[in-house]
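My questions all concern the structure below.
Taken from a larger complex, these chains appear in their original positions, while the remainder are omitted.
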Amino acid sequence: MDLGSIIGVIAGFICIAFGIMVLGAPLGLYLDPASVLITIGGSFSAIMISNPLGRTLGILRYLKHIIRAPNWEEERIISRLVAFSEKARRDGLLALEDDLDEVEDDFLRKGIQLVVDGTDPEIIKNVLYNELSKIQERHGVGIKLFDDWGKLAPAFGMIGTLIGLISIMGNIEDKSAIGSGMAAALLTTLYGALMANLLFIPIKNKLEDRDINESLIKEVMIEGILSIQQGDNPRILEEKLIAFLPPARREAVKAESGRD
Amino acid sequence: MDLGSIIGVIAGFICIAFGIMVLGAPLGLYLDPASVLITIGGSFSAIMISNPLGRTLGILRYLKHIIRAPNWEEERIISRLVAFSEKARRDGLLALEDDLDEVEDDFLRKGIQLVVDGTDPEIIKNVLYNELSKIQERHGVGIKLFDDWGKLAPAFGMIGTLIGLISIMGNIEDKSAIGSGMAAALLTTLYGALMANLLFIPIKNKLEDRDINESLIKEVMIEGILSIQQGDNPRILEEKLIAFLPPARREAVKAESGRD
Amino acid sequence: MDLGSIIGVIAGFICIAFGIMVLGAPLGLYLDPASVLITIGGSFSAIMISNPLGRTLGILRYLKHIIRAPNWEEERIISRLVAFSEKARRDGLLALEDDLDEVEDDFLRKGIQLVVDGTDPEIIKNVLYNELSKIQERHGVGIKLFDDWGKLAPAFGMIGTLIGLISIMGNIEDKSAIGSGMAAALLTTLYGALMANLLFIPIKNKLEDRDINESLIKEVMIEGILSIQQGDNPRILEEKLIAFLPPARREAVKAESGRD
């Protein structure tokens, strides 16, 4: 569960609501379903044109991805790779087959399976890096979608405001309606700005961050799998892999593997 | 037929029309042929200066490209490449000549023809990658055109609004005309923003997406053609090619080829 | 003669003039030499600071470059290279010397001359690619100049409008002058936007396009010259070179060379 995102969204809306209350303005003044429709509906329509239908409909999956914090537990994965390395040197590569069921991560299990199958190292490397680059491409699609949406939402907010302004100008004799008309017209710009800056752009940022993290841990796995196959010294393997972690987290691995 | 684009355009205009109706403004207030002329005509003129005449006139071709969804059927192409691979190992490369007529895709047919002709692998690789890079360049031209148009349309929308504002200011004594003048002046900005955000930018996005998809399937074909020529094991070929697909679609290929 | 640019500029100004007439505003309201001076003069001053004096003064050369459409006639150049290839295989490389005078393009003539002189292939390749990269650098200078101008013109348009607004505000008691003052003040913004979007940005786009085309045909020439020196089969040379053309234009080359 990604606490940062949840706290951030709640805190953001509290700030906005607080700002409105301080002004003494009725909250209802800021709620208008038609403005929501123009801003969200319009920008989502543009997203639909931009993307294949299946991808647009799968957009909720990305949102789930934000909420659910993948806990990569780099330390545990490194410890496991070191343990595999020791076992392989002691009992041979085939002995790793028994442990395959315990490996939750598909990518790691596939890699170990290839090692157990005695696949050529060059092919293992190609297969795993190809798989990684496909994962990154799929992430890239989601990142681009929210990046686009973060630009389209303010644009449709402005379009809504223009529609409202033209309506006011075309009926300018009715002075009493100008104020409320302007208030309503500005709402779509507000909605567009809020959606972009409190949701879509931060979501894009978070997806980018997740992509970097997942790529990092996958590279750790590839490095480990190839070292295991080559029969590298487990001690050296551990040194190599913990260099991927920030200094503060290196001790944890060493502690867990009972060395140093 | 690309449902996403069609639904998106229709939904987008419904959102806009709904927004206008909710305001109680007459739809006619938002329709003005002269404003259309300035915004579309002006930005299209700039596109004409930017591009060779032939390309500008061929712009409708790109629009057709959006509507018609190319169904790459990656699964079928991979199955076919695997079938070719099996046939080639069984009956020799020349036996593939009989199947050439069934291949609808020009690129794939050309590649198989080169294999049947006994062309040097290095040359086949160069010819096909050169062809692919030319295809990408042609796509790039279309993408740049809509990217440019997506920036020029709002600029000419603003130019139209400036022309209208200057006219109002130059005749400011006529107070009764200010409101309707402003409404008309803002129309070009509205048109420019709508054209850019509901048409040109999404079209650009979709063309980019198509380019990535077509490049991917062409790379699958090149990989397959070269493997067939080398006489690779069909089983290994299949493994290599399905790695290009997202995991969820890999099963379909395996099912079709009757393995696994 | 580049029809697209001419039609585009004329059509663009017709759209603008039409928009003004539809408003019933006097055209004279939109013409103001002082505003032209601020916008063009100011942005051109900034261009002068940005560039060496000689380059700024040579700006008209780029404009000539836009009007005069270079007709690369890729098909004819390819046919000629194929003819040279045949002659060289029949009569030896030295026989090409007789045809040098017919070659109008400096780059191609220089390359053939180097072949006739018996220069080392590696040196020919270096000389021609160095020459090509210098051509691209010179094009890049022109592209950057119009790109900069396309950003500076709207900036100086805004500067002019600010000057006008400050003048109006400083003398706000004279209510009768506000309208005409605002009209005049907005003119520089209009001029800046028009110059950028109807001239400088499209010119930049066209120069970029020309650069890509010229680079392409120069690469065709280099490829051809090196193949001729190596004594490649003319048939294979033709295949290699027409791959640079879009499919629709390949037939023309084959027809001209009397094959296929």
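Letters A, B and C name the chains as they come in the text, with residue numbers starting at 1 for each one.
One rule holds for everything that comes next: a residue touches a chain if its C-beta (ideal position, glycine included) is under 8 Å from a C-beta of that chain, and two chains touch if they have at least 3 such contacts.
Computed from a predicted structure; not experimentally measured.
*Asks:* Whole-complex copy count for this homo-oligomer, where the file places 3 chains?
*Replies:* 5
As a working rule, only the chains that are shown with their structure count from here on.
*Asks:* Spell out the chains that contact chain A while also contacting chain B.
*Replies:* Shared contacts of chain A and chain B: no chain.
*Asks:* On a C-alpha centroid basis, what's the spacing between chain A and chain C, in Å?
*Replies:* Taking the mean C-alpha position of each chain, the two centres sit 42 Å apart.
*Asks:* Can you list the residues of chain B that touch 2 or more other chains?
*Replies:* In chain B, no residue touches at least two other chains, as defined above.
*Asks:* For the complex, which residues does chain C have touching chain B?
*Replies:* Per the touch definition, chain C meets chain B at residues 2-5, 7-9, 11-12, 14-16, 18-20, 22-26, 29-30, 178-180, 182-183, 186-187, 189-190, 193-194, 196-199, 201-203, 205-206, 209, 239, 243-244, 246.
*Asks:* So in the complex, which bits of chain A are touching chain B?
*Replies:* Residues of chain A touching chain B: 34-35, 37-38, 41-53, 56, 127, 130-131, 134, 138, 148, 152, 155-156, 158-160, 162-167, 169-173, 181, 184, 188.
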